[in-house]
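Then we have chain A:
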Amino acid sequence: MDFALSEEQRMFRDMFRNFAAKEVAPRAEEIDHAETLPKEMLRKAADQGFLGATIPEEYYGAALDNISYTLLLENLAASCASLAVTVAAHVSQVAMSILDFGTDAQKEEWLPALAGGEAIGAFALSEPDAGSDMLALETRARYEGDEVVLDGVKTWVTNGELAGLFLVFARGPQGMDAYLVPRDTPGLTVGYREPTLGLRSAYFNTIYLEGCRVPQNYRLGSPGEGEAIASRAVDRMAVALAAVGLGLAESSVDVAAQYSTERVQFGVPIGKKQAIQNYIANAYTETEALRYLVYRTAWLIDQGEDFSVEASAVKAFGARIARSVTNWMLQVLGGYGYMEDYPMARKYRDARVLGIIGGPTEVHTFRIARYILLQKDLEIVPRHQ
Partner candidate 1 sequence: MRIVVILGRMLDPRGIVVNPRAGRIFVNREEYILQPADRCALEAALRIKEAVGAEVVALPRTFLPDDDVLRQALAIGADRAIYIAGKPVALPDDGLMARVLLAAVERLGEVDLILTGATTMDTGQGQLGPRLAEALGWPQIVGAWTAEVADGSVRAVRQDGGGYVWVEASLPAVVTFVPGALKLRYPDGRRLINIYKGVGEIAAALERWEAKDLVAPEALTPLLERRGQDFPPERERGVRLSGSPEEIARAAADALRSRLPR
Partner candidate 2 sequence: MDFTFSPEHQALRRMIREFAETEIAPIAAELDREHKVPLEIMRKLGEIGLLGVCFPQEYGGMGAGETGYCILMEELGRVCANTAVNVGAHIGIGAMCIHLDGTPEQKRKYLTPLARGEKIAAFGLTESNAGSDAANVRTRAVREGDSWILDGGKVYITNGGYADIITVMAVTDPALGARGGITAFVVETDSPGFKVAREEDKMGIRGSSTAELVFEELRVPHENVLGKVGEGFVTFMKSLDMGRLTLGAACLGGAQQLLEQSVYWAKTRRQFGEELAHKQAVQWMIANMATEIEALRSLVYRVAWLVDTGQPFTQLAAMCKLYGSEVLSRAVDMAIQIHGGLGLSRDFPIERAFRDARINEIFEGTNEVQRIVIASNIFREFGVRIRP
């Protein structure tokens, strides 16, 4: 066992931290209130190679290992969780799906564009009546000669408005398929943007597919492989969101600890009060537990091992810790924590969203239980129990 970051990883971490502090943090409040993610901020992230984080060098990616990628999301999230989630959806859900399941032609067509930020990736799985329940998907893929016609509605499409490329899941004749649908495809319309509690600078849109026609060779993987592609993407995104949660938690501890040295009540800095010490100490402990669970899961991905259960565990845990730590740290700030001109309220709102997006905690909990009980020869299904 070796818990130390490599020389290279430490160098990356410092670079990510500097970027976030210099380019992101000063504008985090402003862009949250405006509910936009400025193009130039994404441009700068692309110039640093962040948008091609784990894409191999042959496709002009930064070829980061997964621990370094975790460090990237963690440090971006410490300043602006919306930006981190945008990058995570782009890299973990879209680019990596193409890398894992795409043909050489698809990889060559899309990965350099994604890595360079010329196209942002969006992941279109959820539907109005099928959030976590993949079997209930109603979007249809009809094969017509060399073409496929897509019809349906997708909701909560992360990066919807920003995207140049959509990874769309639809039910075809042989089960669920996945398609790469460029933004300008006729029949694809980007619709309503969800006004969200948190992650207000990220984009969650409804998209409409009406007779949306793409060539057969835009299908990712073989017919019916969509479910495998989706669950793999969900797994990767789960780890990425846990890294976002880690960034939110550790930066909240930092903000609150600093404040507790400055705020004087009853004649002393509140940091001298045991109740405040407890909040900070518990928050730190939970954050560190999360940190090593996230890093370990990232390490597992690098080892090429299956990480589905670990992904669910770290997602459920990460969302919980981000929620409880931001909650306590907001309490340390008291009234200041409730004001929108300080970062704490934003972190608190952002953290709550992590418990729902990327599959609600209950779904990940189910996946963990299913795995454990299967070891004991009990098979469970999510329906009717």
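Selection rule: all candidates are chains of the complex that A comes from, given by their letters.
By definition in this document, a residue touches a chain if its C-beta (ideal position, glycine included) is under 8 Å from a C-beta of that chain, and two chains touch if they have at least 3 such contacts; residues count from 1.
Only a predicted model underlies this, so the values are computations on that prediction, with no experimental measurement involved.
Asks: Mark the candidate that touches any copy of chain A in this complex, from 1 or 2.
Replies: 2
Asks: Looking at the complex, which residues from chain A come into contact with candidate 2?
Replies: Residues 126, 129, 131-133, 135-136, 155-156, 194-198, 264-267, 273, 275-276, 323, 330-331, 334-335, 337-341, 345, 348-349, 352-353, 355-357, 360-362, 365, 382-384 of chain A touch candidate 2 in their complex.
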